[in-house]
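Now for chain A:
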Amino acid sequence: MSISHTLLGLLEAGPRHGYDLKRTFDEKFGHDRPLAYGQVYATMSRLLKNGLVEVDGTESGNGPDRKTYAITDAGITDVEQWLASPEKPEPYLQSTLYTKVVLALLTDRPAGQLLDTQRAEHLRLMRNLTDRKRRGDLADQLICDHALFHLEADLRWLELTAARLERLAAEVRR
Partner candidate 1 sequence: MSALDDLRLGARFAVNGGREGWIRTILTAIGVGCGVALLLVTSAIPNALAARDQRDNARGEFVGEQSLDKPGRDTLLIGTVWSDYHDLSVRGRVLRPEGPGAPVPPGLSVLPKPGELAVSPALKELLDSPEGDLLKKRLNGPVTAVIGDQGLAGPNELAYYQGSDTLVRDEASRINRFQGFPQEGLDPILMLLVLVAFVVLLIPVAVLIAAAVRFGGERRDRRLAALRLVGADGRMTRWVAAGEALVGALFGLVVGAGLFFAARSMAGLITLERISVFPSDLAPAPALVVLVCLAVPAAAVLVTLLAMRGVVVEPLGVVRTAKPVRRRVWWRVLLPVAGLALLLPQIRRGDGGGHFDQNFVVLGTAMLLIGVTVLLPWVVEAVVTRLGKGPVSFQLAVRRLQLSSGTAARAANGIAVAVAGAIALQMLLSGTGEHYTRDNGASESEMQVAVHAASPAAPGADQLRKDLAAITGVEKTFAYARTGLGDSPSGGEHYADVTVADCTALRELVELTSCKDGDVFLAAGKDLKGFTPGHAYFLDPAMPGEPESRLSWTLPAGAPTVPLKPAVGRYPVNGVFATPSAMPAAVKPSYDHRFTLKLDLGVPNVVEHVRNTAYAADPMVQAMGMTDGQTDHRYVQIRRGVLAGAACVLLLIGASLLISQLEQLRERRKLLAALVAFGTKRSTLGWSVLWQTALPVGLGLLLAVAIGYGLGAVLLLMTGFRVGVDWRAIASMSGLGAGVVLLVSLLSMPALWRLMRPDGLRTE
Partner candidate 2 sequence: MTSAAPAGSLLTATGLHKAYGSTPALDGASFSIHPGEVVAVMGPSGSGKSTLLHCLAGIVTPDSGLITYDNRNLSAMADRERSALRRSDFGFVFQFGQLVPELTCVENVALPLRLNGAKRKDAERTALSWLERLEVDTVAAQRPGEVSGGQGQRVAVARALAPNPRVIFADEPTGALDSLNGERVMELLTDAARSTNAAVVLVTHEARVAAYSDREVVVRDGKSRDLTLEFTG
């Protein structure tokens, strides 16, 4: 999962403090693994360096870092590209996909299309595996089948999510 893209995407809604970003991230995606503040700081500085974000201002105070970050045009493009490109199908992909879907919903991008893109990518791999399986020996078949079953599970999740997209959007935007 790309934390930098996620934080960048969260900034699209408006400028935020680093701490604010961490809180929002944890609330929406962190669940059982809250983000370390240091990681936010490190990510931000890298994004700053790449010109994807800019510093909007600094609040006075004695806190460690009271900088407010804002996304740049280049940053927006980057988020868009990231969302539009399918993930390499692999097991336990949901967390990344979930993040993408939620971000797409938050930024009013077509989340359904994202899912479909992913679906097509999954099926492409499945097709390749199936093809390999047809040509291969039993060992190949068994290996491919393992992957196929996992991919199928992903696909089912994609379908399920697609079917529940509206409800998710309502909850995320609340």
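List of remarks:
Going forward, a residue touches a chain if its C-beta (ideal position, glycine included) is under 8 Å from a C-beta of that chain, and two chains touch if they have at least 3 such contacts; residues count from 1.
How were these candidates chosen? In short, all candidates are chains of the complex that A comes from, given by their letters.
Computed from a predicted structure; not experimentally measured.
The candidate list 1 or 2 contains one chain touching chain A in this complex, and it is 2. Across the complex, candidate 2 is touched by residues 86, 116-117, 119-124, 126-127, 129-130, 134, 148-149, 151-152, 155-156, 159, 162-163 of chain A.
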